[in-house]
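Note that this complex is displayed minus one protein chain, with the remaining chains in position.
Naming follows writing order (A, B and C), and every chain is counted from residue 1.
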Amino acid sequence: MPKTMQAIVKPRAGAGLELREVPVPTIGAREALVKTRAMSICGTDLHILHWDPWAANRLKPPLIVGHEFCGDVVEIGRDVTQIKIGDFVSAESHIIDNTCDLCRTGNGHICRNTKIIGVDRDGCYAEYVAMPAENLWLNPPDMRAEIAALMENFGNAVHTGMATPVVARKVLVTGCGPVGLMTILVARAAGARSIYATDISDYRLNLARQLGATLTINVTREKAIEKIFAATDGEGVDVLLEMSGAPSAIRDGFALLKKGGAAALLGLPGKAFEFDLGDLVILRGITVYGIAGRKLWDTWYEARGLIRSGAVDLSPIITHKFKMADFEKAFATMESGESGKVVMIP
Amino acid sequence: MPKTMQAIVKPRAGAGLELREVPVPTIGAREALVKTRAMSICGTDLHILHWDPWAANRLKPPLIVGHEFCGDVVEIGRDVTQIKIGDFVSAESHIIDNTCDLCRTGNGHICRNTKIIGVDRDGCYAEYVAMPAENLWLNPPDMRAEIAALMENFGNAVHTGMATPVVARKVLVTGCGPVGLMTILVARAAGARSIYATDISDYRLNLARQLGATLTINVTREKAIEKIFAATDGEGVDVLLEMSGAPSAIRDGFALLKKGGAAALLGLPGKAFEFDLGDLVILRGITVYGIAGRKLWDTWYEARGLIRSGAVDLSPIITHKFKMADFEKAFATMESGESGKVVMIP
Amino acid sequence: MPKTMQAIVKPRAGAGLELREVPVPTIGAREALVKTRAMSICGTDLHILHWDPWAANRLKPPLIVGHEFCGDVVEIGRDVTQIKIGDFVSAESHIIDNTCDLCRTGNGHICRNTKIIGVDRDGCYAEYVAMPAENLWLNPPDMRAEIAALMENFGNAVHTGMATPVVARKVLVTGCGPVGLMTILVARAAGARSIYATDISDYRLNLARQLGATLTINVTREKAIEKIFAATDGEGVDVLLEMSGAPSAIRDGFALLKKGGAAALLGLPGKAFEFDLGDLVILRGITVYGIAGRKLWDTWYEARGLIRSGAVDLSPIITHKFKMADFEKAFATMESGESGKVVMIP
Partner (left out) sequence: MPKTMQAIVKPRAGAGLELREVPVPTIGAREALVKTRAMSICGTDLHILHWDPWAANRLKPPLIVGHEFCGDVVEIGRDVTQIKIGDFVSAESHIIDNTCDLCRTGNGHICRNTKIIGVDRDGCYAEYVAMPAENLWLNPPDMRAEIAALMENFGNAVHTGMATPVVARKVLVTGCGPVGLMTILVARAAGARSIYATDISDYRLNLARQLGATLTINVTREKAIEKIFAATDGEGVDVLLEMSGAPSAIRDGFALLKKGGAAALLGLPGKAFEFDLGDLVILRGITVYGIAGRKLWDTWYEARGLIRSGAVDLSPIITHKFKMADFEKAFATMESGESGKVVMIP
């Protein structure tokens, strides 16, 4: 085992990231050391790169960033029994306390004391990463590394797409970034009757159509409300899966929901905005699900089921691959809007 | 049968109501004529009195107003089989089409073509009212008329209080108007561990305590967030039942919800307001139920069960009774904030 | 309009059916007259043919039999508004009272006073059939008649397959008669991870594989328990969809369910049998759904969604077609076990 490794680091408060030589982490009794095979970039990583108010308020540099990855277990702590050296694993990025009231009642995904790798402790943009063994998810040995790296983020899509039944129903996905695109795959695999998708990027809307969206709308040029009411004979949709966080998309999405419909919201607006709870939710008998993280571990089992049956193929989502050393190009590509998911190789 | 009757009428566009002599209504083949015994006043009736924008936009005067009542069936149409002359009935005020997709899938309470008595057709503030037979609900002959008149409005409280389990849970009721007070009774009957209640009227908060609220907070003088976090060891509540429609109460209510908690919203804010969907709903994994009307007829059966078992006694909610001829006093009392439910007798 | 028509009739108590010339039915104010285009044969019709104890106990001959069909509306009663002459319709065979407590609480499919066409009143194996207008379901004009005739029976499969989520889950379908085969289509469309299917007919198991079953087992030659535990690494399945009514299949199905799993039961065992509720249901925390008929009208909307999106194609289910005059051949084919669904043309 080497003593040092390459890692992408937030060196100090402020914008920017650096590739650095840092010590290989040591592990605790219930942890494992994972040699990374592939890592993917999330919107959160862009917030960290730019040091936005959320990042400035939460991160304590220096810190290795990144939280989506897969790799091989190369060392395990004394008390680890559920995995072994040589296992090929993905990882849940939320480390929970297992003792709070939420963890004890099936709500570990919103644990009162969650720590996220790459945010609250060292992350995975590195050659090695230390993880609690219970956070590791065993993959089949022959799974492709790019796909395995996506499992954590795919879990967000699965958690959203499973919040309410979509089978035989009309579904609207607002926002076609990588998680939105994966949500389209989930909705299609789960038997949605039709999938309407909105975004501001033609590149992403093209991908959405290839992945199974029935109709896509670029809201910079077209009115989603008009087009989708027209496409549904004025009925609107049964289910809204909101992946953008944009207030206008949220408002349009609710306006397009049928009375009695359901909305699952994952996209984060970032701050308060004018919202008509009365007309959009109350008077129309809508049910709204706030979606955070992935259910531990229900969502992971569901994600596994969708992948292994072949119902979902994540390959088309991965549009770009870079060496970790070229991380600046990788981040720029992710930010361009002209990409699906961007993967890095250590 | 007399030819004419006394009725409270909105005579023309604009504020105000009048007591008038009008023709006794005639009935259709599937309707029944009900001689009223008691009627109660709802917040909606105050909007109609004052001719607010909602009322101005929806009502087509002249119109007999009022939608909460009970009475005796005195005549039935040719095709009526489910009730008979002499039955003592309450009534569902929403007349639905039974043929739209919502009616056909258990969502009649949000039918696409709902007509409400006293709003879209003649109402019940009168000696007689014509109703579709299917909208009538049979009461036991010995039920008190004031209680029977409240069944429709009590249904709003039952619908809200049953939207999510409250048994053994900590519940917050924001807004202690008559429906809020009835919701406290429902939550108590359904086994809530504790019931926190907020309002701006000491009169109503006193009533709330008498009806079983564990702790009440007058938000004009005290901070609900501080007091309720203190009372719950910083945990917050499991369930929010929002009955006020006030943006500040809605925001506080969500802020007091535990992660993973549920909110049922009945109070109408009237217009859009600044709301932080991200922090208050999404990141915390909250489920929100928009509540409209009463489920047809699940809510009525539940309401009946709660009343007949004695688990709920609505008597203390009825604080004032007037003759219909004194309707101006009745409305003023309702508007003062110094009342529970106000009942009128024809 | 002709005065008489051809119809398949149970002329008197006892086995057998006859093709007869009978009067064209007249309709009531809320009924419609439908000229049939296609009819399909159900297991129930075989019970009626053979006059088994259930049939002997329930039917009052003479009676036109049959309850699965589609056709064109040629006449409507005075009070009919929801459909019009020329509409191409399928039909819900259960005529409900709309007034009992079950109908009024979203359980019309188990109405206390259900009357079934072809069982409790004249059925559809005829050139014309009178139906309550509310029992008719509007089809697109270009839908194939054989498919439209299957909608009612397909509803049984949809009701069963939707009773509990199957997406990303391992599913066992016991019984591959026509409804079992349609249930395989539903499970596949709804995203099941794998579908295991059992039967005693190789013909039907072949069909099952063509329709998407992952693994089929002929229980006359192979042990379902061994094969399916082997195929699931000893875990068993998440969901049982029981379509056979055979006690041995029911017992094996429950034995193969994972702890915490769910079973939806549609197949009727016909009488009591030895069943180990303790080991098979209670100790293992299983949830069991008894499935009767189709939810009115939720199931029909779901069935429509699955068909129109192309997620389900019923064509391969229809293996034989006969003229109504050849009904004896049609019934014999249905009974042979060497068929999918058998359709008759008037």
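Going forward, a contact is a pair of C-beta atoms (placed from the backbone, for glycine too) under 8 Å apart; a residue touches a chain by one contact, two chains touch by 3 or more.
What you see is a predicted model, and the numbers here were worked out from it, not measured in a lab.
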Full-complex contact with the absent chain, from B:Ala15, B:Ile85 or B:Val167: B:Val167
Listed residues C:Pro2, C:Gly86, C:Pro141 or C:Gly278, member touching the removed chain: C:Gly278
Positions on chain A contacted by the hidden chain, ascending: 81-82, 98-99, 101, 104-106, 134, 296-298, 301
Residues in chain B touching the chain absent from view: 158, 162, 165, 167-170, 189-194, 301-306, 308-309, 311
Contact set of chain C toward the excluded chain (per top definition): 101-102, 105, 107, 109-110, 112, 235, 245, 250, 258-260, 265-278, 281-292
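To be clear about the criterion, only the chains that are shown with their structure count from here on.
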Distance between the centres, which are taken as Cα means, of chain B and chain A, whole angstrom: 42
Sequence positions of chain C contacting 2 or more other chains: 301
